[in-house]
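Only one protein chain is missing; all other protein chains are in place.
Then we have chain A:
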């Protein structure tokens, strides 16, 4: 998947990139099972062609994009982002895609559109985890409009210079680098513009643990995991102390102003 280096501020961290094998064999994608090697083992069955993404809700131009057309909607950029999982591990991943704002501008949201909802495919024939009672399918995520419009918010089609492997959310996914990984919904089939805060999957499953915002924040702990530190996969050896987690995953300079005046302990 050809791409040019991104010029967006903060989009090219100089940190060591995680090994491809680690990034593609260790992640959460509950549609394929709850263990972190399940996506790698089970996602072969996912069919990514043909694929369409429906744009609906409060927009002037609702549309149904074939993945081929969506790919060409913006210039593909390479962006190297830190990824911080809510479970306390992190990676550095070179994604390929373009700012979600390009698509948002194209479909012209109406004045009443305050939030964007992202819906993942839920096909029990190709996704063995769908049908388990762990989450309420389909997987739904959401962003506030200003978050969706932020240049760092990426609509991603590839990683490591290739098209996305199935287990990482092929053929198109969201990447929001300053939020915990589960906010970055995978294998998108629907993007819906709404006037109210979307009911997101993990928030529905455990509201006291997973808030709507879920910004990376070392000062607000998860009840089961301290969020102050993280283990960088493939880099922090067994006996190395875990590294400190940065506010907004190190993207405070770029996104801090989105949350000016908000109590982030309450809006976790």
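Couple of notes before you dig in:
One rule holds for everything that comes next: contacts are C-beta pairs under 8 Å (C-beta built on N, C-alpha and C of every residue); 3 or more make two chains touch, one makes a residue touch a chain; residues count from 1.
Here, contacts and distances are computed from a predicted model.
Candidate names were "Molybdopterin-dependent oxidoreductase", "Phosphonate transport system permease protein", "Protein-methionine-sulfoxide reductase heme-binding subunit MsrQ" or "Dihydroorotate dehydrogenase B (NAD(+)), electron transfer subunit", and the UniProt protein name of the unshown chain is "Protein-methionine-sulfoxide reductase heme-binding subunit MsrQ". Within the complete assembly, A:223 is the residue of A:2, A:50, A:223 or A:261 that touches the hidden chain.
The omitted chain makes contact with just one of the residues A:4, A:73 or A:134: A:134. Of the residues in chain A, those that touch the hidden partner chain are 21-22, 25-26, 34, 36-37, 89, 134-135, 205-206, 209, 221-226, 231, 233-234, 238-242.
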